[in-house]
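The full complex has more chains than appear here; those shown keep their coordinates.
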Amino acid sequence: MSVDTVKRAGQTPDERMPFAELGMKQDEYDRVVAILGRRPTGSELAIYSVMWSEHCSYKSSKVHLRQFGTKAPKSEALLVGMGENAGVVDIGDGWAATFKIESHNHPSYVEPHQGAATGVGGIVRDIMSMGARPVAVMDSLRFGGLDQGDTRRVLPGVVEGISHYGNCLGLPNIGGEVVFDPCYIGNPLVNALCVGLLRKDQIKLATAPGPGNKVILFGARTGADGIGGASVLASATFEDESQAKRPAVQVGDPFMEKLLIECCLELYQADVVVGIQDLGAAGVSCATTELAAKGTGGMTVDLNLVPLRDPTLRPEEILMSESQERMMAVVTPGDIDAFLAICEKWDVPATVIGEVTDTGRLVMTWDGEVIVDIPPGTAADDGPVYERPFHEPLGQHDLNLDTPDSLERPSDLRTTLLQLLASANLSSREWVTSQYDRYVRGNTVLAQPADAGLLRVSEVMPGAEETTRGIALATDGNGRYAKLDPYAGAQLALSEAYRNVAVTGATPLAVTNCLNFGSPEDPEVMWQFAEAVRGLADACKTLGVPVTGGNVSFYNQTGTAAINPTPVVGVLGVIDDVAKRVRSGFPAAGLRVVLLGATYDEFGGSEWAHVAHDHLGGLPPRVNLEAERDLATVLTEAAKQGLLEGSHDLSDGGLGIALAEACLAQGVGATVSLPGGDAFVDLFSESTARALVCLKPEHFETLTDLCARLDVPCYGLGETGGDSLVVEGVLEATVTELRMSHEATLPGVFG
Amino acid sequence: MARVIVDVMLKPEILDPQGQAIARALPRLGFSGVSDVRQGKRFEVEVDGPADDAAIAEVRKMAETLLANTVIEDFVVRVEG
Amino acid sequence: MRVGVVTFPGTLDDQDAARALRLAGAEAVPLWHADHDLKGVDAVFLPGGFSYGDYLRCGAISRFAPLMTELVPAAQAGLPMLGTCNGFQILCEAHLLPGALVRNAGLHYVCRDQRIRVDNASTAWTTDFAEGQEITLPVKHGEGRYVADAETLAELEASGRVVFRYAGSNPNGSLNDIAGITNEAGNVVGLMPHPEHAVEELTGAPGVDGRGFFSSIVRKLVNA
């Protein structure tokens, strides 16, 4: 079968090209023709169709995401901002951290194990491509209802996939979320986060400068992974079905990825890399166009040189293949031998497939004939940008009016506490987290069930200064809040992640986010999206933490039923002396228990309304960013002074759940009395900007002074000790009872 | 009592990292002349009755729903012997 | 005191092992799977991980690494050797220890802090423990269920070669709750739990019970 060449495209200007089958609109196709001054070849069409897809071009979201830049707070810590593979922040002492969260939602529905596994693989390569050593992963998960059949298929597979891939890479899993809601049935969310460390003077970028430099593809061989669409291009006639059987599922090889990690680090150390890019969605198309566009501007590639796992692959398919565990590097001719020798040491196949030029053109050949000749920037950067229409959903107003005020409130608060503690979303996540290695690399200071993961910065990195610092990370997101008010919902996600970082004693520094929504072509979904982005950008500005990167996942819907809008926010913080970190929960008896922050009657979108009444309506708890910031200041300052023995933030389920979890952490009970007039509100309201801390009695006054200075409400609730949680005059439950309620739920469903 | 065998292999186009790792290791162990290795699963299903058409159809259904992940795997059902 | 730490492709806990050795006052000497050089070390630590992806069977491919052709005779000649997790699996595959490690009975990878009883405090790696002492170490594995035929098992029990047993609940269904064993000479020890993840207050498992392994070997080498 002959291949469509540039020459042939010139000779057959009217040949029908299957752009629609590749998801391209007529006007987009017309633009390609205008750019090239002729019809594209099949290979060129392959490149433009993937590069201009929603996934790669952010065409629906771009106009909104710009706010993250325009509203960004000034931050000295930001070394690399949005637009690169991942953002990089300065964490002091010559060290930098890079982190990002990314979705792999749909593949995880189709094949949960492989989908989730390759999600971890992809985000880890993003971090590697910044020049960093990946040091930990996290996973933020959403599933359908716990009692829905498909959840029993999807969850175990997803968890096993993350477990297998992450464990095999030797990356500790230091946190995440597991949330159940029927809105995610058919559209589970698998968002994976990776964080890496590097010397701040050794950041690598995805760029191909220097004509004459070589382009090397290394890692796994290229197979027919994830090229469902490309098969129409590779078939003899576009209607030919024979080739349309390519797998839509990519299978990961974590062992190859582990080799790639060690190999890349050795390449960086040997200083033989000019530019580097991971291969993710859109594989070779994306890597070559982006590297070329950001470099000198031109590149030649001989596609015959791409090592193939499946020798029958056609060039169009090679260009679109999403085979995992591949990287592309730009290397000076003098360093080629050294580069290849390091790859050989690690058993990583590596092949020179092209060269950097100054022609401004990306030129690819196949069997000696030119099949691609394009200005790379037009594919990488000049994709279509849509101002999609949006409007408030029709029922939004009614939804907000349907407040939880009319819901019957319980009188037996003990039963309510145990019921909430055993509920799908608040029960112990141990069934999931025990499948993740949280210890490997020996730097994990806090992991589950702590509010945030915390790592000591003590990697073996040549030339790096010794430091006492640590980094903390948390991810949060609440789709129910966002459904009620996407602007506030995104801010609440940020608030909670920010607070989770602060309770460990770390100072929040920077933000990543993964925006999971339905179809952008639905104006009501688009409104949710626009509101969420606006909310997050505004809140980041107020809190002084810039967005460094992230990911958008649209089309999470079945038919017209979209998921709850689910912005997931990850916050990274730094603690100067990691030994001063605050443990999670009550570590010992005889400590004062203190509640920080004010409580209001707020049950819209609450876990109680969800569990007790299956109700979603009203407005989410009020966002109070100034209060969050002041609370964080109290927490980090108190930690620095060594005042705190333990902490836990208040979020879903309110004070009642926080107290119970704090008791469960080390099996230490507590006796407390409630500050307000309404025990139900005190225990289960989800007001924001609150945290629970415990401390030695002699430090109590210092803490109250600190709180007074920052205007943070502070209530001495009682004291730790005993085998029970006693809320005086309200309820009493032994720690064993709490544990039995908390720990039985997930094993009861998943075995 | 009869034994029905279900062989499950990854579809040919799906990456088989296990098989590849073995294939790469063989030359180092002094085995030459092997061009490829693929690793799959083998199930031995003991059925109560005879391995007649009905039993085999039943095992086939089992393979489809449980033993194989048909998104990425092919399977073959056969009677031992 | 130079203790070698072996890195295979896919080894993960080598940096932890080296750190634990250094904290105990030993010099950690990196050993590379593809070399034939033991660099004159006085003892060897085979750390955990997924060598060769643990494809085929855990430890099956690593067993054939060039370095193993040096390690096996050295172990047989009395060089102290500790294999944890994947290292234990490799020792079994290489027949330096009897039996095998198979898929956990629960079918899941399990990472948790585990109570373990020391049943033999006379091996090269356990003299700083007391017999019957209970310690806490992390386990983290998917294939840690120790199995051996009845005869081997009886022989291990009779000769006191079961070094560690799971106390409390057994995380993987291993026979006789076996967590670790030794060879006849007591110089080669393999166990599924991870002492190298329990040597610092700040990180890893609660407590520092793993230190005993490293202080034992250091004491032995000093006195040698």
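Labels for the chains are A, B and C, by order of writing; each one numbers its residues from 1.
As a working rule, a contact is a pair of C-beta atoms (placed from the backbone, for glycine too) under 8 Å apart; a residue touches a chain by one contact, two chains touch by 3 or more.
Predicted model only: the values in this text are computed from it and were never measured.
Asker: Would you give the formula describing how many of each protein chain the whole complex in this file includes?
Answerer: Across the full complex in this file, the copy numbers are A x1, B x2, C x1.
Just so it is clear, only the chains that are shown with their structure count from here on.
Asker: If you connect every pair of chains that touch, what shape comes out? Choose line, ring, star, complete or other.
Answerer: Basically all the chains touch each other, so complete.
Asker: Of the chain pairs B-C and A-B, which one is connected by the greater count of C-beta contacts?
Answerer: A-B
Asker: Mind checking the centre-to-centre distance between chain A and chain B? Centres are C-alpha means, answer in whole Å.
Answerer: Once rounded, the distance between the two centres reads 36 Å.
Asker: Need the CA-centroid distance for the pair chain B / chain C, whole Å please.
Answerer: Spacing between the chain centres: roughly 34 Å.
Asker: Listing for chain B: what residues touch at least two other chains?
Answerer: In chain B, the residues touching two or more other chains are 17, 21.
Asker: Which residues does chain C have that touch at least 2 chains other than itself?
Answerer: Chain C, residues with two or more chain partners: 52-53, 55.
Asker: In the complex of these two chains, what residues of chain C are touching chain B?
Answerer: My answer: residues 52-53, 55-56, 61, 64.
Asker: In their shared complex, at which residues does chain A touch chain B?
Answerer: Checking each residue of chain A against chain B gives 110-111, 114, 220, 223-225, 245-247, 249-253, 255-256, 309-310, 323-324, 347.
Asker: Help me check something: in the complex, which residues belonging to chain B touch chain A?
Answerer: 10-11, 13-17, 20-21, 24, 69, 71-72
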